[in-house]
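Note that one protein chain is taken out, while the other chains of the complex remain in position.
Showing subunit A:
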Amino acid sequence: MRSDFWRNNVVLLTALFILAPVGLILWQSFLTDAFFSARARTTAETYGFVLGDPGFRDALLNTVILSAGMVLIAVPLGSLLAFLMVRTDMPGRKWIEPAIFLPLFMSPMVLAFGYIVSIGPSGFWSVWWQQLFGGAPFWNVYSMPMLVLVVALTHVPHVYIYVSTALRTVPSDLEEAARVAGGSPLTVAMRVTLPLVWPSIAVSAVLVAFLGFELFGLPYVLGDQDGRLVLATYLYKFNTLLGRPAYQLMAVVVIFIMLVTLPLVMLQRRMLRSAQRYSTIGGKAARAHPIPLGPWKWVALAGVLIWLYAVVLLPLSGVALRSFVTTWGPLVAIRDVLTLDNYHKLADLPLIRRSIVNTLILAFAGGFASLCVYAVIGLASHRSKAKSTKALDFLVLLPRAMPGIVAGLVVFWIFLFVPVLKPWVASLVAMWVAYTLVWLPFGLRLVSNSFGQVGRELEEAAHVAGAGQARVARDVILPLARHGLLAAWLLAFLLYAREYSTGIFLMGQGNEVMGTMLVSLWNGGNIDVASSLAVVNTLVIAGGIALALRFGVRLDA
């Protein structure tokens, strides 16, 4: 309890881990050239240049539109879905529940491919539509409205998680009291239930708005045709646009992105706290009595199934199908083009093979290593009232506000900047460091939650019996928190296997991972191999999810 020394050291190291990248970006944004260049001088002109660039303004506008569209579509749909799942007698709720989480863990790159090969200009559905009705389909997968729709529908689960959790804490006797007093189910839902979960809906709206600024994969693939950029893809284009990376421009763009995301993250944190206070009114988890929907339950089920089809089945079936054919177009019969070649190529191409192996290593061993890092930080702040650990609470907001692609970029720069680290710049180690940084806030929360569930007196009993801090951690906290830690490891595995944007700038010879491989295969137009790799990526993640469900891990952590 007393030895604050090691605590402070851990907090200090964590702060360095978080602040060094942010500091480097800030510094770089005021330089005329790359930070390692001898010609670099300080200037503030880069800010003016970026602000004056019409491309930046377009990207910003697109991002804002996407973000707003996501909020306007995903929040009502997600809340409705949560209400249907938690509060009504809609059929099939039990098996729909895990399916809702699928879009959360599927790689956006896979989804994006899926939409291209399913409903793109020469996609399966487009071709079938043409054969059935003649004439081109009414949709254009590369259009802005389509992009808004796709990103919004794929973010419905994020809203669902927050709202369904809140709904579960509302005791149904509150609703029943209103029903007895004469309210119809609809009135009760609007007047009693909705006001109680408003705070959670608001939190999820801020989250979704924030995620809108992080978007990379979907707008990258679906906006590619028309050269439509969002902030993250605008940042990525800078890497190649000018022939060589324009460090100062990228740094400024990163600053602009974080100027938006950081306030959103802080707002979300504040709202979450007050929302939690709000939700404690329903302390006891009373047995919920579902509201009967009557015949409407079939309408509700149909709506949910259509949504699931649109965000899971449509893209996945497209990718799966595409991975088994050599080519596809209007005059092709499936029978003639069936092949397993795309899968053979996965094994034959050393690059691809390596990316699969690397992903598994990174997700399994790297995930565990990250968990250990989070556990050490978590132990340092566990039951500590020290100022340093409180500061940590705020510090982790910074990586939270960093989109994966940004974190990858800054870790890349740090590895370039620090001489000792430089040889490792294109290695899995750098990749792991970036992943660990990106998922630090989330991992730390999981770990702290499971530590927090260990009874205080259980720890004190060991202290009094003669155990120092390290022994208490080893003998009491870690053994009793092991289920939570195992769950955190599984989640880390899922997230690391799915991760694609973090590695974009870090990818070099030898440290390819599936996610970034998908991005570069798309860049190279190699849709055959991309499809089979996407299928493998999805299978790995599906395996992880199955394992998680088997162990009873909550996926909505």
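Annotations
In this section, a contact is a pair of C-beta atoms (placed from the backbone, for glycine too) under 8 Å apart; a residue touches a chain by one contact, two chains touch by 3 or more; residues count from 1.
Convention: contacts and distances are computed from a predicted model.
The subunit not displayed here is recorded in UniProt as "Sulfate/thiosulfate import ATP-binding protein CysA", chosen from "Amino acid adenylation domain-containing protein", "Sarcosine oxidase subunit beta", "Sulfate/thiosulfate import ATP-binding protein CysA" or "Carbohydrate ABC transporter membrane protein 2 (CUT1 family)".
Among A:G468, A:G510 or A:G524, only A:G468 touches the chain left out of the display.
The chain not shown here touches subunit A at positions 1-3, 455, 457-458, 460-468, 471, 475-476, 479-480.
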